[in-house]
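All protein chains but one are shown at their positions in the complex.
Going in written order, the chains are labelled A, B, C, D, E and F, and every chain counts its residues from 1.
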């Protein structure tokens, strides 16, 4: 099943490995509100400007991105994997 | 009865088969708030930009789309079938 | 008395026949919040864009339109008939 | 005393004759919230678009207009007559 | 002390004579919410449009203007006189 | 320490002499909400318009300006002096 995000949306799989790397350290609740990392597995073509022009995307398929914890809409993709549909404007930074 | 959605609106028939495919598994209530799939049976010509230009549609008749559960306006079409009128901006992704 | 709607407004007479066609079936209250049909008896010239350009109308006099139940402003026209003044943006679809 | 409305504003004298024409019929309170008619006795030159262009007026001096009951600002003009300053966007239709 | 209003602002001295002309008639409180007259003693050069263009002023120094009672910011000018700084968009009409 | 305000911001030192000039007169609390005077000690290059164009500043370094009492953000500059960073749009007038 291919998912093609619309406009400036991105299909992102949250990076859960990052959390386990920290070993057995205690992570307080407030830390859980920190931005999360994820991998972009599909990107839309871009939003349309006020006059209809296509505004190019800065984020591309394969990028690792940092985004606000409560951004986007949760969906299930193949193999019941959790994924998110985010707008590019919800992405804080590309990590590389 | 033909229905021609106005502007950037779409006439969508929700895909109820998707729900039954999951067999007899228990689906918790929160899952019901997940986006839904539907089939586009008619699409408007597009919205007008601030200066009146027609902004072309990215979604087309025949596409299967993913949209937020509470998006759009419910209507009844032929044979008392449930359908929705959505704006293209309520569509998260095209599935294919 | 001629009424010429201003800008992107439409003068619409609600289609009350549609309701009676359903015979004597019980219609629950929620169904009453569904969009309504009406006939456009006059249409404005269109709204002005941000820079003053006239944005053409997609709906025309004589069209049958679907609109949200609580849209527009109620007025009385000739022979004490109920009518509505709607903006084109309140019209969901043209039915034909 | 001449009053020149600014921008897209109109000076309107409410048409009180319309109410008395209905004879001695009982008019319920809700009906009083219906739009009102009035005569335009002065019109501004038009609003300025985002980039400063003058957007021409659709309503002109002498027009009879329909407007929302609670629109505009009440003023007193010559001979202590009640009048309103409305924006053109508050005018629903021209009656003629 | 010269005061040069910025952008589309106006320096206005409220016209208090208008109130006394009415003699000793009783003026109810609601009437006090009516628009007020004032004399423009300085006008800004105009606001800048979205793209930086100067949008010319319609109101000029010396005009008598009608403005909403609670518009603008009160200041004291020479001789402890009460004055207001208004935006042109708060001016309803020019009186002449 | 040089401070270069960003965009359409201004670095302003409030004019406290103005208050003491009034001698020992009693100033009621409401008067304290009146706009204040200050001296512009640094000005940004201007804001960027919607399409990226630089919109020139009307206020310049050295101007005495009138601004709303609660505008801007308080900072400390050299010698622990109180200063404000204001946007040009918070400036009501230039005094000269």
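The rule is simple: a residue touches a chain if its C-beta (ideal position, glycine included) is under 8 Å from a C-beta of that chain, and two chains touch if they have at least 3 such contacts.
Note that this is a predicted model, so its numbers are computed, not measured.
A.B. asks: Would you indicate which residue among A:13, A:41, A:54 or A:75 is in contact with the undisplayed chain?
C.D. replies: Missing-chain contact among the listed residues: A:54.
A.B. asks: For review purposes, identify every residue of chain F that touches the missing chain, sorted by number.
C.D. replies: So the residues of chain F touching the unseen chain are 1-7, 9, 11, 42, 45, 48, 50-52, 73-76, 85.
A.B. asks: Where does chain A touch the missing chain, residue by residue?
C.D. replies: 34-35, 49-51, 53-56, 58-59, 66, 68, 88-89, 91-96
We adopt the following convention: only the chains that are shown with their structure count from here on.
A.B. asks: List the centre-to-centre spacing of chain B and chain C in whole Å, with centres computed as mean CA coordinates.
C.D. replies: Spacing between the chain centres: roughly 23 Å.
A.B. asks: I need the residues of chain E touching at least two other chains; which ones are they?
C.D. replies: Residues 49-51 of chain E each touch two or more of the other chains.
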